[in-house]
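Sharing a structure with you now.
Just one protein chain is left out here, and the rest sit where they should.
What follows is subunit A.
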């Protein structure tokens, strides 16, 4: 092995001249050069050590032997390692650099076979995050931990979805506040500490720099997304008689129409978009629904966009497009359609965005289902006539509009899907979501209507999805709702496994959607699955992915009840406490009822009693939260649980609580108590019990007193009891 290597090394030096001049020729001689094919051993000639002393343009040759092909990797070594690697080209060619004649002969015998086996591989390019991504893919989710977001401050670990939302929002808002401060006071942040300059740590320009009146200033205002300032500047330019280029006019119209003639919320993410679209990834502060999204601006009659549009000397597709999109976005649907008619009259062809906008607005301007669909087909035919190729959003708009087309929807949705296939546009999750909505509503008869979902899932199974449409994120939760409504566990598992596949979890949407999704999944599990499996999922999902609300926990309790695993109640109660649901009275009472309903083995009763005492502490809690009201049922449940575990003293304290809370214990409870006294042989407690009963004016006092008289009593106690017995009988 070593000997041939040395061999090659020597010949390389001899042949450098040849190499230098003949790289191009080598390619043309590939057929001829395939001699090395059957080299019998692995050769590797790391000439690195001596390379620097070789004259320039020496080549490194790495020879590898694989099955029946030898690959020479020729790397021109020009000076430095990094340069050499930079310009390294992997030349897959074979050449006998002076092989021994015998070898050459051997090679010649085999070279006829595989002349076409050479494939020049493409250069592999790695993104700069490649290493980290690979590392990150090795890290699994820790089901016992809180989300990574909260790990550096354990005090702020969220326990409910509300807390999750609040904490993550406050984290974001802290970042935003800092950024706002930095950006608005750039003069305090002039020192650049980072050695390779890091632009995103430095203040950004958010204020206007160019004050004079020029097109440049207008462009600057547009790029800073200052709508009113840009409009003012445009007006000034117009009054001064300066012509503005068409491109700037387009941008101005886009800006006005996008923000509906109002300044966007300042300090928002928008300012950076123009500078570097890739940077958008970090602007997550609006991940949760912003108030500004809800308070939509409405399109006013003759606003600046329309005014500027009318002032323009010539109007092309882009101008119309901006206007129509703006009108649809801000709710002026009828106006958008009249603008479209105007556009057709002026013989301007529309672009795909115009049609997408109009298609999504179609259900708004027609009332009847048939008319709506006719309008949609008309628009699609216009697209065809104007030679506009549809895109995914076109079809998603059609499908979304079909959700509001009643009886027509079912067939037309399938037709649309087939059209997508014919045009070779892969449907996104949003398309499927619309189809599901169409079919699910249509099939109300309860017939197995998961067929469509089943079909969709078999279509999607094992695919890695990307977000292509804003509605994509709605798919998973609505699919899971379908599974839940149809009690289709198998399909639910399929949806869940699709979510877990690859990066698909990113399409679950914001934290709210995520909670809804897992809530439905968990509900389905509680309904249909065996309790052991339910608990397994419970451990996997809570709290790292899902904070169950009290409905989810009630479902879990019911599942426990159904499968007769009530002995797990104490652990569930601990979770209820840690999830902060211990102030929900219905949940607490449910737990108590389930615990008190049946008698269990002594160990379980012991655990229940401890749990009951824990529940009791919740009622008296003074943790600044609204504490629970004692109800009769909860009091008596706790008391009987304590009695069953022979905790008479604690049970007696519970009975005292009845009095202070103005509740009346039922007679059965008191009788249980009395029998407990008997088994413990504590006559004093029995007498006290009867006295308590008398204080509550219970009808059972007489009976209790009679039973208590059978105890081993002192004379004094006996007298008291007889008196009580007598009064009890009288009251009867």
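Here is the rule we use: contacts are C-beta pairs under 8 Å (C-beta built on N, C-alpha and C of every residue); 3 or more make two chains touch, one makes a residue touch a chain; residues count from 1.
Methods note: contacts and distances are computed from a predicted model.
One subunit of the complex is not drawn; among "General transcription factor IIH subunit 3", "Small ribosomal subunit protein mS31", "Proteasome subunit alpha type" or "Immediate early response 5 protein", its UniProt record names it "Small ribosomal subunit protein mS31". Within the whole complex, the absent chain has one touching residue among A:153, A:192 or A:459, and that is A:459. Looking at A:120, A:178 or A:198, the residue that reaches the missing chain in the full complex is A:198.
Per the touch definition above, the residue from A:224, A:435 or A:698 contacting the chain not shown is A:435.
For the chain missing from the display, the contacting residue among A:263, A:451 or A:536 is A:451, taking the whole complex into account.
Contact residues of subunit A toward the unshown chain are 52, 56-57, 76, 78-87, 126-133, 135-136, 139, 141, 147-149, 168, 196, 198-201, 250-251, 254-255, 258, 269, 273-274, 277-284, 286-287, 322, 325, 353, 377, 380-381, 383-384, 389-390, 412, 414-419, 421-424, 435, 445-446, 448, 451-452, 454-456, 458-459, 466-470, 472-473, 485-490, 505-510.
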